[in-house]
Structure formats: structure tokens, C-alpha cells
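One structure is given below, represented as C-alpha cells, and several questions about it will come after.
This part shows chain A:
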Amino acid sequence: MSDEDREVDGKPDQPTPLRGPDEGVPPHPEGKRPSVAADITALATGLKTTLGEFFSPAVTLEYPEDKSPRSERYRGRHYLRRYENGLERCIGCELCAAACPVGCILVIAAENTDENRVSPGERYAKTYEINMLRCIFCGYCEDACPVQAIVLGPEYELSDTSREKFIYTKEKLLEPLPPDVQARLDSKGPK
Partner candidate 1 sequence: MSLSQATVEKIQDYARRYPSAQSAILPALWAVQHEVGYVTSDGMREVAQHLGLPASLVEATSSFYSMYLTRPEGRHDAVMCVNVACALRGAEELFAYCEQRLGIRDGQTTSDGAITLRSTIECLGACGGAPMMQIDHRFEEDLTPERVNAIFERLRTEPAPSPEPPRPAAVPPTPTPAAKAAPKRPAGGSRPREKKADT
Partner candidate 2 sequence: MAEKKILTKDFGAPGLAHLAGYEQTGGYQAYQKALKELQPDALVEMVKKSGLRGRGGAGFGTGQKWSFLPKGVYPRYLVINADESEPGCFKDRYLLEASPHQVVEGLLIAAFAIGCNLAFIYIRGEYLPQHEALEWALAEARQAGYIGKNVLGSGFDVDVILHRGAGAYICGEETALLTSLEGYRGEPRLKPPFPAIKGLYGKPTVVNNVETVATLPHIVSNGPDWFATIGTETGKGTRLWCMSGHVNRPGNYEMEMGAPIRELIYDLGGGVWKNRKLKAFQPGGASMMVLLPQHLDVGLDFDAIQKAGSLAGAGAMVVMDETTCMVDMCRRYVEFFHHESCGKCTPCREGTFWMTNVLTRIEEGEGKAGDADLLLEMGNNIDGRSFCPLGDASTWFPRSCIKYFRDEFEQHVTEHACPFRKERVMVA
Partner candidate 3 sequence: MAVATDQVTLQVDGVSVTVPKGTLILDAAKKLGIDIPIFCSHPKMEPVAVCRMCLIEVEKMPKLQPACAIPVAEGMVVRTLTDKVKQYQQGVLEFLLINHPLDCPICDKGGECPLQDQTFQYGPGASRYDFQKAHFDKAVPLSDKIVLDRERCILCWRCTRFTEEISGERELALIKRGVHTIIGTFNDEPAQSVYQGNWTEICPVGALTSRQYRFISRPWDLDRTPSVCPGCAMGCNIQIDSRHNKIGRFQSRENLEVDDGWLCDQGRYSFPYFQRDQEFGSPSIRRDGQLAAVSYPEAVAEAAARLQRAGSSAAGWASPGATNEELFLFQRLFRETLKSPHLDHRQQGIHETDPEDIGLPIADIERCDHVVVLGGQEVIDAAPVLHLRLHKSQRHGVAVHRVDEVKAGLAAVPAEATVVGVLATAARRADAITLQNQLVSKVKGSVRRLIVVRGPNGRGAKDLGILPHLGPGYAVLNGRAGRPRAEWPKAGIRALYIYDASPLQEFGATEAELDWLRSLDTVIVQRFKPSVLDEYAHVVLPGRAFPEKDGTMTSMEGRVQRIATGIDAAHVWDDWRILQAVANAMGAGWPYRTSESIFADLAKAVPAYAAAAPAQGRVLWGER
């Protein structure tokens, strides 16, 4: 049953229109006769803020020439760190994968042998992948890591050409660490 044929005590149930079908445009209120000066002053007051801002120094950052300052604890792209002697820190313990709220880290561990020693101790990560498309950069993996292997660096420009490239594998993550990250880690205390 559509709106039109609904009955309310005999009369079609319709909202009352604002103006009757035959009424014209209402007359202009008294004393407000159109004048050019009034229009210009209204225009000027309207643009006052805009003109004010126009001549004050721009706050826009001309990206990419200059970038917004980032805090030392900014959580951006991940890195897998190494010890001074070049051995990888990551021991493939999968605690980061367990801590990750979105489950975007895949770790497959394997056993170190004397010939193929990747990390100190018995265990290392044969496969370590982070799906950057799903990562929410919360930093839980960095907190969970018992050996401070996975850390979040400062970069946030992570665009790429194909979805597969967003699966960061070990060699991408093992790239050398930007210097200022080391400062942040030292401030966090020994691990």
C-alpha cells in the first residue's frame, strides 16, 4: 500500500505544503534594497580570513622535498636486525607471529648446522614474511621479540608496483638498519 492512497479520516494523508499552489515569490523585506556597496563590503568581510591567510607564510609541507618531522618512536617499515658479527638475530621462535593481532607474519623455523649457521643457538628463521598490506604497524611484534630482531623503522613510503611485492621476505627485511633506529633501541634498554 503506497503513501498516496493511505486514508486519515477521509482525507489523503499528505504533509501540508509550505506555500499554496497559487502564491508567488514573497516580497523583499523592507529596507533591504539591493545595493552594490553593501555587496562589496559583504564580500570583503567574507574574504578577510582568506586574504589574511593568503599573505601569511604557507604551512604546507612541500612533500616530498621536505617531510613532516617524525617522532623517534615512529612505527614504520620493519627490519630484521643482525648482531655485530653478522649473524641474524631472529631465532624463528614465531612469538611475533603469535603476537600479531592481524596474523600477517609467517615464520618457518629450521635448525642451524655448523656449515650453515644463520643465527646463534639452535634455531633460525628459514622463512620470514610480513604481509605489509595487512600490517597495521602496531609494533606488537617488536615488543614480543625476545632477541630484539624485528624492529619498526622510520619509513612509511611503502608504495609498490604489485601486490606480491608487499610480501616482505627475509632479504628485504634484512636490509641495513637506518641509523636513528639504533638510537631508539638503545634508549629502550638492553635486551
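These made the cut because all candidates are chains of the complex that A comes from, given by their letters.
Note that in this section contacts are C-beta pairs under 8 Å (C-beta built on N, C-alpha and C of every residue); 3 or more make two chains touch, one makes a residue touch a chain; residues count from 1.
Fair warning: this is a prediction, and the values are worked out from it, not measured in the lab.
Engineer: Chain A in this complex: which of 1, 2 or 3 touches it?
Structural biologist: Answer for chain A among the listed options: 3.
Engineer: Which bits of chain A are touching candidate 3 when the two form their complex?
Structural biologist: Its residues touching candidate 3 are 91-95, 97-98, 109-111, 121-123, 146-147.
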